[in-house]
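Beneath this line is the structure, given in structure tokens, with notes to follow.
All protein chains of the complex are present and in place, except for one that has been dropped.
Order of writing sets the labels: A, B and C. Residues in every chain begin at 1.
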Amino acid sequence: MALDVAAIKADFPVLARLVDGQPIHYMDSAASSQKPTAVIDAMENYYRNGYASVNRGAYQLAREATQAVDAARTAVARFIGAPHAHEVIFTKNATESMNLFAQAWGRANLGAGDVIVLTEMEHHANIVPWQMVAAEKGSEIRWIPITESGELDLTDLDRILDGAKVVSVSAMSNVLGTINPVRRIADAAHAAGAVVAADGSQYVPHLPTDVVELGVDVFVFTGHKMLGPTGVGVLWGTTELLDAMPPFLGGGDMILTVTKEGFTTNELPHKFEAGTPNIAEIIGLGAAVEYLEGLGMEAIREHEVSLTAYGLRALKEAYGDDIRIHGPSEPANRGGIFSVEYKDVHPHDLGQILDSHNVYVRAGHHCAKPLLQTMGIQASARASVYVYNDESDIDAFVAALAGADDIFGF
Amino acid sequence: MALDVAAIKADFPVLARLVDGQPIHYMDSAASSQKPTAVIDAMENYYRNGYASVNRGAYQLAREATQAVDAARTAVARFIGAPHAHEVIFTKNATESMNLFAQAWGRANLGAGDVIVLTEMEHHANIVPWQMVAAEKGSEIRWIPITESGELDLTDLDRILDGAKVVSVSAMSNVLGTINPVRRIADAAHAAGAVVAADGSQYVPHLPTDVVELGVDVFVFTGHKMLGPTGVGVLWGTTELLDAMPPFLGGGDMILTVTKEGFTTNELPHKFEAGTPNIAEIIGLGAAVEYLEGLGMEAIREHEVSLTAYGLRALKEAYGDDIRIHGPSEPANRGGIFSVEYKDVHPHDLGQILDSHNVYVRAGHHCAKPLLQTMGIQASARASVYVYNDESDIDAFVAALAGADDIFGF
Amino acid sequence: MAGLEDLYKEIIVDHYKNPRNKGTLPTPPAVEEPGTNPYCGDEVVVYVQVDDGVVSDVAVEGRGCSISQASLSMMSEAIKGKPVEEVRGLIDEFKEMMTGAEPDAGDVMKKGELAALTGVRKFPDRIKCAILSWNTLGQALDKSDDNA
Partner (left out) sequence: MAGLEDLYKEIIVDHYKNPRNKGTLPTPPAVEEPGTNPYCGDEVVVYVQVDDGVVSDVAVEGRGCSISQASLSMMSEAIKGKPVEEVRGLIDEFKEMMTGAEPDAGDVMKKGELAALTGVRKFPDRIKCAILSWNTLGQALDKSDDNA
């Protein structure tokens, strides 16, 4: 079942906006996605008709809000194939999720000389928290290298994993679009005795996700890239791992008892959700998940593979060797992310020129500086697609690139 | 200028809701406040008309979003008298704010035997984070005791502060309503060489706030209690303290550079705002601040003092010795919080009975277990007022209490 | 809002105001098991003495809302003198009655006074109040098994 993109576009109010009298081409979903009316309305309805805090209120509105949060947790668990809803911990974004894991688990489990394994294509969110714990504990970070074509080079995997205590890898690169063999790495890492985390920030919005099939112990992702609101992320972990892990943020709701002498922790998921939750955001994420389920994740993936194929072809046809597209060339192995270098135009200038054609892309280091350093580049201009993009957006992107020629006279 | 409560009520869509055909009396603002249309609309407008992520997008929508966040930061800084907007750090709630400070500052500055000073009336958010660092570092927690009437007992302050490295006190108690002499404690603590933090979660929504006049180094509060959305809180700190403090969450935006070898931190406020910010929530909080400024914080305080006086009088008149109201008896020294014990009815049952009259209060330990233990109670039923409450709400609350008599036959 | 009379049935208020089997038992031979509900702070302590596979004596103490304390009191009466196996069955049945599909009237009747607590089903956030004592009892029996 192909997506009906025209109908989908109509669900996203922003996309109807005209800038300078012209329609916009939103191609920055890898940074953050737009929101369908269903998501906006779910939050608005909560604020307008039933606002209250959750968990402890003995009155009608509080009960409704508590049920709405429970329902969203169940929906998210179902969406990622989590065996138990209590394994779904709501955070503020993927960054907090990864910090929660790296700091709470890391402080309790890492020591001097212990090995943390990352890859060269990680987002800063999956690097800096580990550098912080590594510095605190005297641990070592090892990096799975990448190949020329922007895929993980697993030749030396066994050596790299030797003695590893934790392995944390991106399921899909936000710069290259590369879909990584998480299962294979997880199995090898488990065999080596390591705990395995994956950063699903770019994966969950775009592919059917099953955390059990992926074989990981921990999985993080962020709401705003999957049609959800800002201010909500998810940490999924196995019950066993989460039960054994010390808490991260201390405060209300995460405790069972508090005395002047100390505290004991509440059961999952509350143990890791201190303070008043991001209730509206959780409700919004629940609505986003339902919207995505309505479209069907298989259909979304199919749509994006075909758009990716179309885009890769169109760029090459238009510009040949004047354009360099980073990442795997095979659409089946990557997401709908086009990180390009066009002639000698600096990505920042390229972004500006595309902006003047209402083509909205991101230019910069995409929070993956070590990757860019490895690739020998300072920045890239990245266009990315999602459910509401179609070939006309790709066409606009391709055409607008030539605008750089007029200015820089290349 | 007295508040026009009828007009204000009309700004809050929830308050127009009927439950079982009857109007509702929302008296749980100390847990979380309702939201005016202005706040809901500000967020909705962002999602519908201009959604994009901030800081690094070279296109129109991203610029607008960045400007909106900057404007909200400036508004919040102005609202609390912060000398610099970059001292306003956005978090997800007050709990995260206090953890940020306790963990990031505490790990860098506390050692074995060092003294942390709290008070007996703190919320768990200002206890548990300190217990966590104290356990990690071998530090000691000392408690400023409370008097029978629920005020801080400062008789022994100098002894308690002796050798203290950090003092963290609630500006207003969420159970007792007590407004604490933050300035006096801050001055004494500074004289003793300690750093001073205050928990303004209950204070900022209800009184004109000036962090410089309060004399603190750090000040935390939460958006959802001050007409703002869920999912946003604030940590304010002096530039000096924040510059010297290590980061808390690592990831995108908080870095200047990242290499495989390590990272350097960005300037304030970004240093402490890792990952994609809670953009919509920040925009909503900015709108809330503007709404509150429109009413005027002096007028709000006046309104609440008069409602408090009315409520204290009405409760005593109706029930005499059958009702016990915790906290200071003088309205000028407290906020509009009525934590009551009614005959021998358990607070949880009281909450249920009030609910059946559409009077929405909170029953429980209010995340202040050590305080309740000190007071020798297990729970309380707490009604609290805000800008949209008037004497009719108090009357409904007072009348509904008697409903317990029919059931329990006391 | 469902009528409060479903929640606060007369028999429940009676157990709340006049708790049965209130007190403690010497341990050993009895076992003592505390239970708490973190959200509302309800507390119960269950003492059970098991002799030859039978709950020969029971005592309970607690502090909390009427539902939690009435349930505790009613439970203490329902289990006294019953074989452990039957009591374990009762725990399951009670929890099923409170959280399962709509209870079948015939079954409910068999639980006698306990059936009064079915009214709590209409107040989902009070169900945990009613169940606390029964969960604690289950833990007390486990402990008793371990000691045996």
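The criterion applied here is as follows: a residue touches a chain if its C-beta (ideal position, glycine included) is under 8 Å from a C-beta of that chain, and two chains touch if they have at least 3 such contacts.
Just so it is clear, the model here is predicted, and its values are computed rather than measured.
Trainee: Considering the entire complex, write down the shown chains that touch the omitted one.
Mentor: A, B
Trainee: Touch as defined at the start, partner being the missing chain; which of A:D199, A:E341, A:D355 or A:D390 qualifies?
Mentor: Only one of A:D199, A:E341, A:D355 or A:D390 touches the chain omitted from view, namely A:D355.
Trainee: So one chain is hidden, and I want to know which residue out of B:L256, B:A332 or B:A399 touches that hidden chain in the complete assembly.
Mentor: B:L256
Trainee: Hey, which chain A residues sit against the chain that's not shown?
Mentor: 19-20, 346-349, 352-353, 355-356, 358, 363-365, 369, 372, 378-379, 407-409
Trainee: List every residue of chain B that touches the chain not included in the displayed model.
Mentor: The list for chain B reads 55-56, 58, 60, 63, 66, 255-257, 266.
Heads up, the rule we're going with is that only the chains that are shown with their structure count from here on.
Trainee: Any chance you could name the chains that touch chain B and chain C both?
Mentor: In this structure, the chains that contact chain C and also chain B are A.
Trainee: Compute per-chain Cα centres, compare each with the mean of all protein Cα atoms, and return the closest chain.
Mentor: Taking the mean of C-alpha atoms per chain, the most central one is B.
Trainee: Averaging only over C-alpha atoms, locate the centres of chain B and chain C and give their separation in whole Å.
Mentor: 38
Trainee: Between chain A and chain C, what's the gap in Å when you average each chain's C-alpha atoms?
Mentor: Whole-Å distance between the two chain centres: 46.
Trainee: Between chain A and chain B, tell me the centre distance in angstrom, where each centre is the average of that chain's C-alpha atoms.
Mentor: 31
Trainee: Which residues of chain C are in contact with two or more other chains?
Mentor: 1, 39-40
Trainee: Considering chain B alone, which of its residues make contact with at least two other chains?
Mentor: 19, 348, 352, 355, 358, 363-364, 369
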